[in-house]
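Every protein chain of the complex appears in place save one, which is left out.
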Amino acid sequence: MSHSGAPAGAAPEHGPDAGGAPAFARAASVTPLLLLDGLSHRFGRVEALRGAALTVRPGTVHALLGENGAGKSTLMRAAFGLLQPDRGELRWKGAPHRLASPAAALRLGIGMVHQHFTLVPAMTVAENVALGGHGRFDPAQAAARVREVATRAGLTLDPDARVGTLPVGAQQRCEIVKALARDVELLILDEPTAVLAPGEAAELLAWVRRYADAGNAVVLITHKLRDALAVADDVTVLHRGRTVLTTRAADSSQEALAAAMIGDAATGHGNTGPATTGHADTGRADTADTVGTSSAGPVATGRVVLALDGVSVRDARGVLLLREVTLTVRAGEIVGVAAVEGAGQHQLLRVLAGRMDASSGRVQRPARVGFVPEDRHRDALLLDAPLFENAALRGAGARRGRMPWAALRAHTSALLARHDVRAPHAAVSARTLSGGNQQKFVLGRELADEPEALVVENPSRGLDFMATAAVQSALRAARDGGTAVVVYSSDLDEVLLLADRVVVMYAGQLIEVARTREAAGRAMLGSAR
Amino acid sequence: MMQESSVLAIGGGFLEATVRTATPLAFAALGECISERAGVINIGLEGSIIAGALGATVAAGVLGVGGGFAVGALAGLVVAALFAFFTVGLRADQIITGTAITMFALGLTGTLYRSIFGAAGVALDTPTAGVVRIPGLAELPLVGGALFAQPLATYGVTLLAFVLAWYMARTHQGLALRAIGEYPDAAIAAGITPRRYQALAVLFAGGMAGLAGATLVLAQAGTFVEGMSAGRGFIAIAIVVLGRWRPLGVAAAALLFGAANSLQVLFQSMGWQGVPYQLFLALPYLLTLLVLAGASGRAAAPAALGKR
Partner (left out) sequence: MRGSARALAQLGIVLLAGLALLSLLLVATGHAVGPALAALVRGAFGSSYAITSATIVRMIPLGFAGLAVSLAFRAGILNIGAEGQLLMGAAAAAALAVPLAAAPAAVGIPLLLTGGAVAGATWAAVAALLRLRFGVLEVISTIMLNFVAQYLTGWLVRGPLQEPTRVNPQSASLPSALQLPVLLEGTRLHVGVLLLVVVAFATWWWLTHTASGFRVRAVGMNEAAARSAGDVAVGRTIAGAFVLSGLLAGLGGAVEYTGITYALYENFSPGYGYTAIAVALLARLHPLGVLGTALLFGALEAGANAMQRDAGVPSVVVSVVEAVLILLIVGADRWSDRLSARAEAAT
């Protein structure tokens, strides 16, 4: 955890302050580059921000930590003009501003690289970078500008490549160049390592450090403690929309930060339970380096429920998305799938769940396989239909004759009770449920007819801590009940937490690895064994 | 030698009819091309065409041919403004709104036409646009009449195609438009307001469709007939697909449809009987279906086309 020295001209540091006040900023004689204070904002009935604060010193890396739903992205979207907070003030170099749009933020010198890229796949890198300019457009000039900015920042990027054909890491570099081309002084990176393999992530973080050392400021939004402590100078922790901790990285520890993220005050109490906090990334998953944490069951010896033998999947254009995958999943075990975006896990899960056909190879699969997709609004729910109609979706394809609505209503009420889904009754529309309750409902629906296999994709995405815990324990309960479970999470720590066995997808191929961070990380990048 | 010159004459006549018929189609399709590049599919284009036709009929009697074209464009623009209010402003469904707008415009133009020109309703004294011959070139065999002896509107739409091609490829606005139609979030992140561009694109398409209607009256039929747009607004959408959403391709595709429309002329002058004339009338619509079914068309569409 080495850091660059304090910015030139700063007063000597005061002692660590575990409270909310940014003592170091007051002490420094340098005006903060960006100051956010007392920001509050609601979306509908949800209070996303409750008086959050953030102070960024020039030339530093500032990590903004917090678990899912803490308000990190919301806070920085306000800083980038993507939303106008209900209350609070923003100061840039000491002067107050109201940012009405990203254009205003860019004019000040604030740039943002989003978690979900805002790149036009059909256009080239140069065109994407040039987007938002004025007047005549010269493709050659645009390409030259890309080369110039990329070289200056130390990134490699081909200006004429169509973004849709680039791998994720390159797309991210394009996003970064896009921001840098605007001559920004503060670069906000929103969960940049979420889509990268460990090796790529390390490269990116190293670049962030070099970039800050060159005199620029970076806000790194992340829920990964390790990443934050590796490169940050300052750290701010958000919990439930409030700033609960602001400190120099050097003056803090993983335990204190983790505690703050979960919501235990600076007393640094431990976690609320064994290994349910994968998202808070307390570093416990590090102990998975040694075999046999408490969450793993014995090596499964049940019968084979799911089996793929030499399975390949081609898309409409003939491109191979899965290459001769062989995998068996037995009853009573959880197989965790780790992969970077676009490695073929999407197709793997759907072939296992019977939602996609293999182009070649053998697939053994029971008649009933439960499937919980990543995008529940798009793929799992009829948002404007009552819950009992949503429950009736399961098996709708094969049903014949009349719909037994009375029985289905009763069945739905029972489902709501069994899985602790907070809904007034079975006839409310799915839209009225919170994200966590929707996910619990979907999981309950898929488990209702006691399927022999369950396939789950990013089960805790977008859920808060409590809902995440409920979902994870439901998965374990299914496993204990004899279901064969396959879980994919883009969060490697969650995979390591839940899985009895770990397999990794890389470029359409599947290999099994040891349940360690190191082994999985290397395999995710293609350097296996 | 008689054979050869009559072949040239017949061919020349066919080509001339092709270019003439293609002109209003090209106006409407070029306008729709820009609108669809911005992600808005304007099913109400038909309404703009018929509005332009009536506007031109009414105005030309008072303001002459030039005034007719101007008012026609304006009328098309007004109808498009109504469409934009619902789809860009209220984010209503583009297809249903467009259909309603078309029904509305067809009904309203019929109503207004009857009340202005009486129930028997024939606008007898509408001035028509004259043909502008380019000396020398207009005498070229086969293509002379087709390319160099056309009303001003034809030269206008040709120029428009080139201007639009340059605009899309060589200006930042064109780039922004493409981004909005492909992936609006990227445009927003770059500081572009999609709604403003979309509204302007829709208005532009309406104006062009209005010009198409005006061309129909002032440079082709010479009068207004209820429903004379005859589905050209929808055919224009097919032309955009065939032209791969590129202005020059769209102009070329319009020629194809103009040819389909003019086949009847060709067959008659060649003396080929036996084919019911309704088949010729139906040909552009069948061709539209064929073009749209051509598999490669879909792949080139702006990715966010039609999404709210």
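The first chain written gets the first letter, and so on, giving A and B; residue counts start at 1 in each chain.
Here is the rule we use: contacts are C-beta pairs under 8 Å (C-beta built on N, C-alpha and C of every residue); 3 or more make two chains touch, one makes a residue touch a chain.
The structure displayed is predicted, hence computed values, not measured ones.
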>> For the chain left out of this view, which of B:Thr99, B:Thr128, B:Gln173 or B:Gln220 touches it?
In response: B:Thr99
>> I'm checking contacts with the chain that's been left out. Which of B:Phe69, B:Phe86 or B:Tyr197 qualifies?
In response: B:Phe86
> Which of these, A:Ala105, A:Leu352, A:Ala380 or A:Leu433, touches the one chain of the complex that we don't see?
Replying inline: A:Ala380
>> On subunit B, where is the contact patch with the chain that was removed from view?
In response: 41, 43, 82, 86, 90-93, 95-97, 99-101, 103-104, 106-108, 110-112, 114-115, 119, 226, 230-231, 234, 237-238, 276, 278-279, 281-282, 285-286, 288-289, 292-295, 298
> Taking the full complex into account, what residues of subunit A touch the chain not shown?
Replying inline: 42-45, 354-355, 371, 373, 378-385, 389, 392-403, 405, 442, 445
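In this section, only the chains that are shown with their structure count from here on.
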> Rounded to the nearest whole Å, what is the centre-to-centre distance of subunit A and subunit B, using the mean of the C-alpha atoms as each centre?
Replying inline: 48
> In the complex of these two chains, what residues of subunit A are touching subunit B?
Replying inline: 101-103, 106, 112, 114, 116, 118-123, 127-128, 130-138, 178
> In the complex formed with subunit A, which residues of subunit B make contact?
Replying inline: 169-172, 174-176, 178-179, 182-183, 185-193, 303
